[in-house]
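The structure's right below; bear with me while I get my questions together.
Here the complex is missing a single protein chain, while all its other protein chains stay put.
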Amino acid sequence: MNLPVLKATDFASDQDIRWCPGCGDYSILAQMKKVLPELGVPREKIVFISGIGCSSRFPYYMNTYGMHSIHGRAPTFATGLKTTRQDLMVWVITGDGDALSIGGNHFIHVLRRNLDINIVLFNNRIYGLTKGQYSPTSVEGQVTKSTPMGAIDHPLNPLSVAIAAEATFVARSVDANVKHLGEILKRAAEHKGTSLVEVYQNCNVFNDGAMNYAQSRDLRDDHTVELEHGKPLIFGKDRDKGIRLVGGRIEVVNTSDVPADDLLIHDEKSKDSTLHYMLSRMRYPDFPEPIGVFRDVQGVATYDDQINAQITQAKQIRGPGDLQKLFNSGDTWQVA
Amino acid sequence: MNLPVLKATDFASDQDIRWCPGCGDYSILAQMKKVLPELGVPREKIVFISGIGCSSRFPYYMNTYGMHSIHGRAPTFATGLKTTRQDLMVWVITGDGDALSIGGNHFIHVLRRNLDINIVLFNNRIYGLTKGQYSPTSVEGQVTKSTPMGAIDHPLNPLSVAIAAEATFVARSVDANVKHLGEILKRAAEHKGTSLVEVYQNCNVFNDGAMNYAQSRDLRDDHTVELEHGKPLIFGKDRDKGIRLVGGRIEVVNTSDVPADDLLIHDEKSKDSTLHYMLSRMRYPDFPEPIGVFRDVQGVATYDDQINAQITQAKQIRGPGDLQKLFNSGDTWQVA
Amino acid sequence: MSALTPGSETSPKAVENVEGITVRLAGDSGDGMQLLGTQLTNTSALLGNDIATFPDFPAEIRAPRGTRAGVSGFQVQFASNEIFTPGDVLDALVAMNPAALVTNINDLRPGGLLIVNLDGFNEKEYKLAKVKSNPLDDPRLRERYRVTEIAMTSLTRDAVAELGLGMKEADRCKNFFAMGLVYWLFGRPLDPTLRFIAAKFGKKPDVAVANEKALRAGWAFGETTEAFATSYQVEPAQLESGTYKNMMGNQALAWGLLAAAQRSGKELFYGTYPITPASDILHELTKFKNFGVRTFQAEDEISAIGATIGAAFGGTMAVTASSGPGIALKAEAMGLGVMLELPMIVIDVQRGGPSTGLPTKTEQADLLQLMFGRNGEAPVPILAPQSPADCFQIAQEAWEIAVQSMVPVVILSDGYIANGSEPWKIPDVSKMAPIEVSHPGPRAEGDEPFLPYLRDENLARPWAIPGTEGLMHRVGGLEKEDRTGNVSYDPDNHQHMVNTRQRKIDDIAKRLPLQTVFGPEKGDILVVSWGGTYGACHTAVRRCQNQGMSVAHAHVRYLNPLPANLGELLASYQTVLVPELNSGQLCMLMRAKFLVDCIGINKVKGKPFTISELVEKISGYAVDQPPVVNTHNKTDKRVQSKAG
Partner (left out) sequence: MSALTPGSETSPKAVENVEGITVRLAGDSGDGMQLLGTQLTNTSALLGNDIATFPDFPAEIRAPRGTRAGVSGFQVQFASNEIFTPGDVLDALVAMNPAALVTNINDLRPGGLLIVNLDGFNEKEYKLAKVKSNPLDDPRLRERYRVTEIAMTSLTRDAVAELGLGMKEADRCKNFFAMGLVYWLFGRPLDPTLRFIAAKFGKKPDVAVANEKALRAGWAFGETTEAFATSYQVEPAQLESGTYKNMMGNQALAWGLLAAAQRSGKELFYGTYPITPASDILHELTKFKNFGVRTFQAEDEISAIGATIGAAFGGTMAVTASSGPGIALKAEAMGLGVMLELPMIVIDVQRGGPSTGLPTKTEQADLLQLMFGRNGEAPVPILAPQSPADCFQIAQEAWEIAVQSMVPVVILSDGYIANGSEPWKIPDVSKMAPIEVSHPGPRAEGDEPFLPYLRDENLARPWAIPGTEGLMHRVGGLEKEDRTGNVSYDPDNHQHMVNTRQRKIDDIAKRLPLQTVFGPEKGDILVVSWGGTYGACHTAVRRCQNQGMSVAHAHVRYLNPLPANLGELLASYQTVLVPELNSGQLCMLMRAKFLVDCIGINKVKGKPFTISELVEKISGYAVDQPPVVNTHNKTDKRVQSKAG
């Protein structure tokens, strides 16, 4: 069957958008609307499931099926839906508080099960909807409504945790870098298994510029490095800096001093996740922060495939369930 | 003051132990009773907090303060206790289901906060108390009461997750290896910050021998490698095999073919956790599984130190709180 | 009408006919008492007796051998008349060791038969059981009961000697020896158990043979020993004609869900996290993958109900289950289920509380938690099965209500029902009526817009499922606008939606059967019960009636909404008694709704009611009570919405 060709606007719902003017969420929404038509999946086959937070308002603005669920639990709803409805494309929209604070447990478990869904984590390093308390990704010492003397928790690194939780697709992008963001969302959609995309998203009201180093045109080239499979890690405005691996440790070098093939060549397909983990440890300001796809391993069984495979297998082996036969099985007796 | 010298038996409570005969929990209990007197901490200064599970019965058997709390939440009780009572030595006793299934979120958050407590995770790769369902550490394909056709979840690697969650002390030991277990428990107690000890524990009723490769005298030498800080990774009955690092990847070599200083030298103190993560990925049967201390990084601020430091600092800056002054602050008015 | 009376010991090896017998088999967890009990139950069922069973597990997996904590018991009553409980007092007790003896002897009726495994009695065992000396030496034992001491272990060893098994293997057969003896004593045939042995131990022929020998040896021993002069006979009961099967409550729930799925043309999704005593539903359902049953063992109870809601959103029949502590964790998500107005089933197999409480014991103290344990006004229908076999029925009714009203429906079972068993009449599947479920069809661009919160005559919204063209819509936990389902902060809309969600539940009463009573339509006393206490209450009321009291019994299976005629019923009796295994929860609901001075009969001991204690309590009210006040006609309507 040939599907009607859809435009970005076809994916806009009739609801007014309620984010603050200037919020990074807008550009993520725009990119999503732009990418979906390229996937050729009809709108009614797409479901957006979110938790609670500014970011989690997302589904209301998409003309698809959607569920604005409860705080931190979006992956659980997605699990029930995808395991019973493999024909649907399921997206989970979540925030740094939603996914990593109250939702941390579901986050690691959906990843390790490798359920075939796409998770977009809007990381603004703050609790937006509740008006500005620190979040698990807020930097140490950050002063917020709930930390007047500075946050004392050591922040969680979402990608490190995801990789350690057996994630098969892990990527990072930036709200302001719309072209890159669009491509990454597309990559995530194409991956079979759980895809995690962390998006650096600016909360211009409660945490403005927290990730400016990765967002602003004049800073981002020097403080981020774009990952490309099979390519060496090179960055900098003049692409004059590179990353090298020595004795299992990473260091920044000048491309002028080091031959390109001595640089670290990115291998997103490596089953061994150690290198991907190492990349996730590169943190501003010591290192440029990698953006792009850290890990994209295919061929790992998905939870929804497996649960349904067992159903099919059981039916083959024992035949489709026969209720009457079941009822009459085992010890029974007659009463005349 | 000079403390009375205590014996292991002084740490035994008057309650009958209710574990199955042959359960690995007994040896962990025995080692704990043996180690505590060596720490010179009086019994009344020690608190054991557990969740729910066979393993979580542990506190009842210790003649210290204890709390048998609710399923998966032990770290949260410990957080409230330790932040308000730094003078106490707090142990968390948990199981693979308790810590990694229902308790996964508290597990990663207590680790990242680096609260100064010791967590002993009894990993028997099964739900014991509820009579034999699979757990997050059960191997793929494992047949249990709840997985007649085999488990389809990809297991969680507790140590990988802990390391990714910014853990400062991560270790593994084995119930059957009593001497090693005792030493590791002691190391954990001595570390300032959250100490995680995973103990391979045999559930001889519902998952007997699941980790036999690491427990039985004739297998364990070939399938585990003991980590020692500053020493090369060498294993095997005849200590004829070693671990080498090539291009950020690990491989097993014959010590005869490779000079000792080409072997991977263990560095538990490295701030960069990548190498520790890599060690946590070594899995039976492909690799010998490391036992011992993977990571022991000192000098990272603990949550309890920091929260109390802010109290002290605030008192210094603003003076001890004066209720009347507070009440009278800001706009007030008189009514005659 | 007790079974074994000393007077009956006349001619040697006489066979005496008795109406019913209650036996408890007690031993160490390792002694296989549960297996012995199950076999005795099935055999008796096959004989056509009516049966009721009640296992009593130790709280620990394998509490240390020989300790009191390690005692495992299994009680069964089999009878030639209709019975509703496993029996109050024991006619016979089999005790395999001192711990089993001391922890169970008090339930044996005077003159009852006590059979002990003498080999289980020695100094070591006394210590383990924490008894000073041999309890068998206590003279009062022989005064009160008819004691028979048998060296079962050694006799079993002799019986299997020729097979040359190790002593351990040999001793493992001793429960089959006990079984054989019990079978002889109560005239049960061996064949069903022989078949079981063949099936179960087929792969280990020597074990199979050993068990069979032990079984026959036990029987032969009864036949020959001086110890027993009489054996006892229990005639078949007059059950409704049909094919029967012995059913445990959790199994019946699982099968009922299967039936509901098939009747509604749906596949079943079951999301849960293991917890006693609900886990067995998971263990049962996960066997039925060939029925299209998807079981999801979640990381916790929140994930379990989240997945359940997700599956329901996708159009699947979705069910979650837990026990008290896990249900508490589901509270927030249940509230979302109420907002989303999606059909699903939430099962609570109640256990002793509060907190971790008494996990292996039974209780009915979660009713109010399920009624009110959510933020805001979030009413849900609540049903409770009255017996193990009734679980099969209730599961299907729950699903029918869920899809008719588009709402999560709660089933309140309990540990007593879950692990107890009784005969279940196998239904004719071909005669099971379908459960109507419909989903709105696709719409094209031109069609009028789809309204996800437009309601039908049951106030149910359409179950529009993803994948349907043109029905794209968003649901969520923020208050929804009537009809469109869009987020709305409008004050009047909020009031309207709160009222509507309540009315939707209240209206269900119109479609439910009216409450019936067993006994006089009006009179002195009405006993109102719910859930697993049915058997004890029914039997107790019957006894009271036989004693000439004016007492009736109303057993409520629908707890929310309550049956439409319940208020009137309560008004027709002088006294309303409400026995509950809690501190008075249904009692409170009825007092509030009907302003009737209901009186609670409350027991919170982790144990079911005994018939005799109920008879005693009821009798206490049988004489001139003050008239009960009743104003329900005046207040019924107004109060109804409030009880939500």
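All chains are identified by letter, namely A, B and C, in their written order; residue positions are counted from 1 within each chain.
Heads up, the rule we're going with is that contacts are C-beta pairs under 8 Å (C-beta built on N, C-alpha and C of every residue); 3 or more make two chains touch, one makes a residue touch a chain.
Because the structure is predicted, anything quoted here is derived from the model rather than measured.
J.: Of A:C54, A:A74, A:L233 or A:I250, which one is in contact with the hidden chain?
T.: Among A:C54, A:A74, A:L233 or A:I250, only A:C54 touches the chain that is not shown.
J.: Which of these touches the unseen chain: B:S69, B:T130 or B:T144?
T.: The missing chain is touched by B:S69.
J.: Which residue from C:G48, C:P192, C:G567 or C:G606 sits in contact with the chain not drawn here?
T.: C:G606
J.: Thinking of the whole complex, not just what is shown, which of C:G373, C:P427 or C:P520 touches the missing chain?
T.: C:G373
J.: Write down which of A:K145, A:H229, A:K269 or A:R283 is the residue touching the left-out chain.
T.: A:K145
J.: Mind pulling the chain A residues that touch the left-out chain?
T.: Residues 16-21, 52, 54, 68, 70-72, 101-102, 104, 127-131, 133-134, 136, 145-149, 205 of chain A touch the chain that is not shown.
J.: Determine and list the chain B residues touching the chain excluded from the picture.
T.: 13, 15, 42-45, 47-49, 52, 59-60, 62-70, 73, 75-85, 87-88, 105-106, 109, 307-308, 310-311, 313-315, 317-321, 323-324, 326-328, 330-336
J.: When the complex is taken as a whole, what residues of chain C touch the one chain not shown?
T.: Residue positions of chain C that touch the missing chain: 59, 323-325, 327-329, 331-332, 335-336, 338-339, 352-361, 363, 365-366, 368-369, 371-378, 476-479, 489, 491-492, 494-495, 498-499, 501-502, 582-585, 587-589, 591-593, 595, 597, 599-600, 602-607, 626, 629, 631, 634-635, 638-639, 641-644.
Just so we're on the same page, only the chains that are shown with their structure count from here on.
J.: Taking contacts as defined above, which has more of them, A-C or B-C?
T.: Higher C-beta contact count between the two pairs: A-C.
J.: So the centre of each chain is just the mean of its C-alpha atoms; given that, what is the distance between chain A and chain B in Å?
T.: Here the centre of chain B sits 29 Å away from the centre of chain A.
J.: How far is the middle of chain B from the middle of chain C, if each middle is the mean of its Cα atoms, in Å?
T.: Each chain's C-alpha centroid was found; their separation is 40 Å.
J.: Which chain A residues reach two or more other chains?
T.: Chain A, residues with two or more chain partners: 105, 109, 307, 310, 313-314.
J.: Multi-chain contacts in chain C: which residues touch at least two other chains?
T.: 289, 299-300
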